[in-house]
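Only one protein chain is missing from this complex, and each of the others stays in its spot.
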Amino acid sequence: MRPFKNRDIISIKDFTREEIDYILEKSNEMEVHYKSDTPSMLLAGKILGSLFFEPSTRTRLSFESAMHKLGGRVISVSNPEFSSAAKGENLSDTISCIQSYCDVIVIRHKLEGSSMLAAEVSNVPIICGGSGTKEHPTQALLDLLTIKNEFEKIDGLKIGLAGDLKYGRTVKSLAYALSLYNNIELYFISPPLLKMRDDVLKSLNDSGIRYHEYENVEPILSKLDVLYATRIQKERFPDPSEYQKVSGSYRFDKKLFERLKPKDTFIIMHPLPRVNEIGYEVDKMPYARYFKQAYYGVLVRMALLALVLGKI
Amino acid sequence: MRPFKNRDIISIKDFTREEIDYILEKSNEMEVHYKSDTPSMLLAGKILGSLFFEPSTRTRLSFESAMHKLGGRVISVSNPEFSSAAKGENLSDTISCIQSYCDVIVIRHKLEGSSMLAAEVSNVPIICGGSGTKEHPTQALLDLLTIKNEFEKIDGLKIGLAGDLKYGRTVKSLAYALSLYNNIELYFISPPLLKMRDDVLKSLNDSGIRYHEYENVEPILSKLDVLYATRIQKERFPDPSEYQKVSGSYRFDKKLFERLKPKDTFIIMHPLPRVNEIGYEVDKMPYARYFKQAYYGVLVRMALLALVLGKI
Partner (left out) sequence: MRPFKNRDIISIKDFTREEIDYILEKSNEMEVHYKSDTPSMLLAGKILGSLFFEPSTRTRLSFESAMHKLGGRVISVSNPEFSSAAKGENLSDTISCIQSYCDVIVIRHKLEGSSMLAAEVSNVPIICGGSGTKEHPTQALLDLLTIKNEFEKIDGLKIGLAGDLKYGRTVKSLAYALSLYNNIELYFISPPLLKMRDDVLKSLNDSGIRYHEYENVEPILSKLDVLYATRIQKERFPDPSEYQKVSGSYRFDKKLFERLKPKDTFIIMHPLPRVNEIGYEVDKMPYARYFKQAYYGVLVRMALLALVLGKI
């Protein structure tokens, strides 16, 4: 009856398509609580432990807002150096204590696999708030919700993922999640140095997903339903001049859109923060959805909190 | 009917005298909620985004307390280095996302004009929590509320502003606000190097406000109704020996008050933190109001939050 009660949210790979669709459906049902003028009491008396041992503003505030929107309470860590971590304590002891202080925990930690480790020792459900370079499951869910709500479907869409496909954790989670849908076509657009990893490509092949690799968005922009842009970090390039050469190709601005003429229904997304991947003048074009993603993020996190606490 | 609903609070200069009087009246009405033993639900279901990208304890906690006193919730940033600001994101993108997480935002940021910038992109009302060297509108309002409640009027008072009049943002906002009242007489007491700026003096002239400039409080202390002391920073003086020479003249202690005999109704105020501008023994003298200002600050911020959220 409450299939997500006490479940940990560690990796998007732990979910079936049916489960994801269920989460997205519940996320949209949260809109009533989000917009209601009378405060929700759905999670009244419940406490979220919001443990961000690595930098985050948006994800942390989004989770905390979601908890408050449902009437719950929040205890928060947002400063790693200034905590018992600085006294040399290991994460597993920290979680073993903090689980007595709250009913659900969201955690971001630099340690690879930290959320899974936390889930192993914790009696309360653990939600991964972004872990190392690999996982960011709630980002993938909010990306999916954005696409689904904007197109009223996910099946059959042509979706471009651009920028740093090798190290970016959001694109990997999203590519995996999209591979659960039917008739999806993926376009990977990146410099050769930052191509999608072979293991991800192999797993897409195994799922029968069609994908194409490009170094530039020009040949295919007009075909795309969605362009998902991400940041390319200078530090990834051994030679800074290499970065200078390629970075311009992963910057999307008004001129580009005017020249390449995307579909009427085309949207551009970005996990944010952006540096200069999307021109500021694009914010006012009808394609921009990257700020609306922030809104969908609150809905997804409201749903997840209510689900793992067994309240929906 | 709700004249302040959705309004931004960026600068004290945006308000007429009538509007300020209205805010002060509403602030005093908040005392019922402040002192009530049954918790207020006036802002239940509303979330304050408390974004302090620059150091603050008092202003941040005062706003957060005000929100809680009215039954609202708070999400908070108090650590600039440890946030997406550190990843190079610009303020306007940060606000464009965070506005989805809350119903009203208070912001302090080192960038001059940051609150106005935030107000331009935000769909939720923005309140300036102190911005660069120029604005601190809620401090000016709480200063006015202190004066009004202690004297049952503001018109006709003789008010001294002492210390760093050149760089201090609180004195500028307060001088402007006082200039809206009738028959005010201002006394500017500062070392020549830190005199009130010409543009402020010019605007006082234009408003027909009488003011006098002194280097020392001695000749006029006995005439004053209010002395508003502020901190003088050593770093303002190119030559440290210059600082040593003048700083003693802007320190107000028991001896000084015993010698210069202020009026019975005289009060001394300070925006705090003080370093040594006011002797600690003065705390127990009948003149001290600088800690009571902190209390009035909560009332003002309760009123402003309720006003911009359209609940009063």
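Letters A and B mark the chains in the order given here, with residues in each chain numbered from 1 onward.
FYI, contacts are C-beta pairs under 8 Å (C-beta built on N, C-alpha and C of every residue); 3 or more make two chains touch, one makes a residue touch a chain.
Keep in mind that what you see is a predicted model, and the values were worked out from it rather than measured.
Chemist: Which of B:S11, B:S27, B:S78 or B:T94 touches the chain that is not shown?
Modeler: B:S78
Chemist: Which of these touches the unseen chain: A:I12, A:M30, A:L61 or A:V77?
Modeler: Missing-chain contact among the listed residues: A:V77.
Chemist: Considering the complete complex, identify which of A:A66, A:C102, A:I189 or A:A294 is in touch with the unshown chain.
Modeler: Of the listed residues, the one touching the omitted chain is A:C102.
Chemist: For subunit B, which residues lie in contact with the unshown chain of the complex?
Modeler: Those residues of subunit B that touch the unshown chain are 36-40, 55-58, 61-62, 64-65, 68-69, 74, 76, 78-80, 272-275, 280, 283, 291, 294-295, 297-298.
Chemist: Could you list which residues of subunit A touch the chain missing from the display?
Modeler: Listed in rising order, the touching residues are 44-45, 47, 49, 73, 75-77, 79, 82-89, 92-94, 96-98, 100-102.
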